[in-house]
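The structure under discussion is supplied below as structure tokens; questions concerning it will follow.
Here we show just some of the chains, and they stay where they sit in the whole.
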């Protein structure tokens, strides 16, 4: 298959409860793409993203994942007792990445609370910790679920910049989003 | 997959066990509890105590396995850590195995180490001590592995606690019986072999089962 | 006196002098009681021969650990009602010392009891109401320290720990009653070694030879002074470490 394609979902469908959330969705993400998932609350954006990420079985259709991907969901994946530093150190270890944690932390604006347990952090600081995982290891596909939530204005600007540079360096980004996007998308999928 | 995820899983679940302390709750509570309770209720005749002691330790092991593991996977599911583990697929069952083993190490193994103390206090003859400790170690391992499967199965389900009890108990019984017999009869008894077999079986089957169950839970 | 010391500055001034003095005095008195207790007074075979010399540490420490817990609860109460920082500092300092003396009481007691300690040593602990209540007391001290250690901010720790200390305190008498009652109705005879350790209802064995009593009292006085010195030392270091917070509070006032 064409190697520019980093992620392809064909004819995806999801059933929840007794109802069909969506069906026949086709997604193709190539290098440099930013694909926005739009739709009302409960329309199935998260579900679709999870199917693309391989976290849940599509009720119909198939997903090809030629490239590795990062996942940032609604939940940040932080434990109450973890500090931003220990969290990043942990996943760096799991992924075998040699990233400089302290550098990542200060990039993302968490230098001060780097050693405060997450249960004491502010909502935005938690979100930033989760987003910092993107910097631990380069992966060509990013799957982001409402990544801008809880971020302050320059936090949002920073994330937008991250996404842009990721696209510029041959990555692809799929993001579920509400309201106006701070970045212009290649394509929008509305559920 | 490389080893690093497993090492990381081990370290993280160590700190988890340490952080939410539930692991330490039961050995400690149980030790203090028994030390205070048993003589209260039985009177101090060493002979009687020495016969109750082992049984109580088995009970402690079975319970600590159930209670400790109940939360482990549920927490991962709720805070989204499970999603992250699932991303690099394949590893999940290994990771789950490591997690349960770690929790056995933290909440099951201390009970084994307590055996001499408790045993001495309860007047267990020193000769029996070594086979007893091995028996507890192996039996506890089996408990924790099956307890982990039950916990993984019930992570997404409501009424987890009940389910765990229902699922785990039948799986516990064989290890329990062989274990008790071994503590009585020592190494050269057949029950030692049976216990080892049970343990190997659990080690072989449980991780895969946990992996599958967790995939399901994340859906 | 207490109200005089309530002011931290005055406390610091007072303790700067008081610590070394009471420390030295305490050590001297303890030394004296130990010297007499260990070398001069004749061993009492009925009480375990030379082992009974542990008594001169054991009984004072036993009395002290109870007194110290009362002090802990008192300080916590004062802080909880009047939010008097120094009271919290005191409570915090008392805990480890109290725990230490509880442990000492146990160790010495165990040494003393050695002879009588059959296979089931915990029977001894459970066989004597005192031992039991000391065990409980030890848990209370440990719990207090653990809770303090576990909570993030000092204010939070102080409030939670104070609640715990007060609850624990109102429980101590109940515990004592219960344990005593349980002990009187215990099925088994207390071992012969312990029997003078707990004068039984018939009062026989409760009489204690005057030479021992003297050394006991010397020891008790000495240990009290020593404990006071150590507590004040801890309080002083705590007050120093709180300078940072105090500066912060001033900043908050906008000074």
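Going in written order, the chains are labelled A, B and C, and every chain counts its residues from 1.
Convention: contacts are C-beta pairs under 8 Å (C-beta built on N, C-alpha and C of every residue); 3 or more make two chains touch, one makes a residue touch a chain.
The structure presented is a predicted model; accordingly, all values stated were derived computationally and were not measured.
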item: Displayed chains are single representatives; whole-complex counts; value: A x2, B x2, C x1
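Convention: only the chains that are shown with their structure count from here on.
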item: Cα-centroid distance, subunit A relative to subunit C, in whole angstrom; value: 57
item: For subunit A, residues that touch 2 or more chains besides their own; value: none
item: Sites on subunit B at which at least two other chains make contact; value: none
item: For the subunit A and subunit B complex, residues of the former touching the latter; value: 53-57, 69, 71, 73-81, 86, 90-91, 93-96
item: Subunit B to subunit A touching residues, read off their complex; value: 2, 4-5, 7-9, 11-12, 15-16, 19-20, 75, 78-81, 83-84, 86-89, 218-219
